[in-house]
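Here is the structure we will look at.
Of the protein chains in this complex, all but one are displayed in their positions.
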């Protein structure tokens, strides 16, 4: 079958047309992939940059994890999904036995495996995954929307952890796909004002199109800005850090009001110096790390918003490529693309 | 001056043109009233029905508490408001000394006094109130919007206590002003679906105009309905009871999903039988009583949404009367009016 | 094998020595029972009183659910427990597929089955249960302690839902086993004062032995009492209702301070009239229903306290009987016994 693999610790991926079809374990389903999308993690793996070290990978590995498709076969112990079901993939494969798994936090499993990193992924004609990570698509949902539930879920989970309340003022640092989805979902959650920061003009334009205040952080005093954005409260109520840039924290934290919240969803490639005394203790700040999506609160809430037509995930798609053109797809991302799809050849 | 008073334990109010002007205490401001609105509690006091007993009143008393106006004089100990300030009134007058007051819950003060019930109110040319309950109107806010911050705050506080999260399905029982404002604010807070229940066709129409699903509860199986409205979760995530009708609880509670939430904001005139075993324990239900508005989280959040033009409170006004026509104003409410204003004569 | 069964809708149970051994399903383990204890629900089923209707049972059914023992065989799909494991039973058998199960609230499963009610129980030589409800006993824990994890977990879960904080003043209504365990665990959780209410002098004595203030509610003004117990806050911070008596609510709710919490863990046999306006709305009360134990936060926390020797569950055992003497065991409970064990014959 067709597949994109990481085969060595260098820049690039390997396209293959004769990868063996995956073997099916008893608790797994075999899914014919219809649509995949490229995640920032895939970009790090492709570029083999500093960020790639956050998610160690073994060679060879079929990469890719934002995906949807149709179940074609199921293992002997599978009971919840059936051949013909249309599904999307949760990337976090939990052990189901550790304390996190047994208390409602499977996304932070102690023995976590990542689809497309520790387990062969979705940039392929076919993929297998445990039935426990398959989400059945509602009847009226398109495969393209289905493939974007995973990244939209990253933004949704970050906001769920933030405790956002109607009327809050929200800052979002980084206007890649996760940041833009966070902006949109923050508006849906009742934010009175959203300040979106990026240095890329195309991304700032995309943020502006969502109806938020888009700002190049190079311009002026940001703490003053936050105070002006929310003079009644002395700063933004919450900040979602979605850039993964380590140097953002220094100027972004002072934008948050006393007793406010920072959710970190971007993954910096190196330790970040934080002034615990002035920025955390004296502000009464709460910082919450976010990773993946809650199984299954995030998925259910997002599907409900989509069913109600309160958000349109396809609007975030700017490019579509066939799998053999993967180099062009990754190139588009370097040049300001938002969400880029890769479809298996037919 | 002009005023509307409750002077005896019978139906109706007394209009007077020669009520003495109020005396100003050291911690109070004297406010010239521009706009007032009629609350459901005012209706109970006017009608002198079962609900009037919830808020005992002494005679004679100037009633009315949803109001805005301009500060004309301040007492000797006043430091935060000044002559000329445009203000709205918080109805709950706290003692500032009890445990509730000293831990951020002044709206539930142990020694609570209610403006327009325990202290002369706002249906008058002039009213006094402690500076601690005056909210300064943002520059661009109209007096009419200012007068509606109080009832909108009741709805906002109910939702703040509910812990509403984006994607939730919400039921609201009762489509009077508080119920309708709750519907609107639930949508703003990211509800994926809102089910609004009432038996009055004009109120159902008003709910429908807000974009929610309006339902006469006499029609069909409501628990089934709730399940259909949210099949993925087995019922609504939260229910806001805004009718104050004691018999609503029996059919409404089973609409809530397991581990869901009921917020009670309507004030029933008699005890309500609740099946603790089947409807509370076995559902893992959380019930939260709501009264008034949080000082000042509710006001600040609401003002931010108004500033951002995410909600238009004037749209809830259906009738305007001059104070001498108060009988017509109360009559309009009996015939389906939503928000009715009463303006002092000029 | 030996077993105690409910065979008809009348008072009493049937003791049998030739009940067939249970059949083992693929996901189940077969457990040889070492120790069982009698729950209040068992008493209702034995007495066939008003409370029995809360948990409908079919005939014939082996009853009993507080139990520990040793795994003797496992079904083909079992992977977590092994022959020889010492285990206790979680009574709530979840479907693992509904929204509650998939979001960390399996104890409130939509399709809940109860061990000893909907599935044959533990008053027998052998019992089967899905491996998903078996809790492996830590090495040093006795079987008697193991059998009491279930009822102690009811008290623990009630307190976990209450949000108890160190320094709180706590009232507990009802000093049966659940009430007494709640008193003890409230002290462990840092309660500054615990007021325990019952009308039975033996139970009040047992409460007094735990170091709490034991009170017969017939004596004097209870709201005044609560205020005196916590003058700085105007009432108790939280109340755990563990009696299941419907008439307790009327006098107990006014003991709670403004913005306080009521957790209901007793199961009244009929609807309870609650004054929503005065006792819930105006107090800003939060009411939380509690049923069963959180899987597995409750179990883990309780096991940790036992491991640290902060609580001694065996101290709550007042009587031990062999299974054929079950009538005497139930009789002891009618006469003030606290925790009564029933051991299978050897």
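Just so it is clear, A, B and C label the chains in written order, and each chain counts residues from 1 on its own.
By definition in this document, a contact is a pair of C-beta atoms (placed from the backbone, for glycine too) under 8 Å apart; a residue touches a chain by one contact, two chains touch by 3 or more.
What you see is a predicted model, and the numbers here were worked out from it, not measured in a lab.
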Inset, instruction - For the chain that's not shown, point to the residue among A:96, A:142 or A:286 touching it. - result: A:286
Inset, instruction - Looking beyond the chains shown, say which of C:42, C:168 or C:241 touches the absent one. - result: C:168
Legend entry - Contact with the hidden chain (one of A:14, A:70, A:108 or A:213): A:108
Inset, instruction - Please give every residue of subunit B in contact with the chain that is not shown. - result: 77, 80, 97, 99, 102-105, 294-297, 300
Legend entry - Touching residues (missing chain, whole complex) on subunit C: 156, 159-160, 164-169, 185, 188-190, 192-193, 230, 232-233, 300-305, 307-308, 310
Legend entry - For subunit A, the residues touching the chain missing from this view: 54, 98-100, 105, 107-110, 232-234, 246, 257-259, 264-269, 271-291
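Note that in this section only the chains that are shown with their structure count from here on.
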Inset, instruction - State, to the nearest whole Å, the distance from the C-alpha centre of subunit A to the C-alpha centre of subunit C. - result: 42
Legend entry - Per-residue multi-chain contacts in subunit B, two or more chains: 232-233
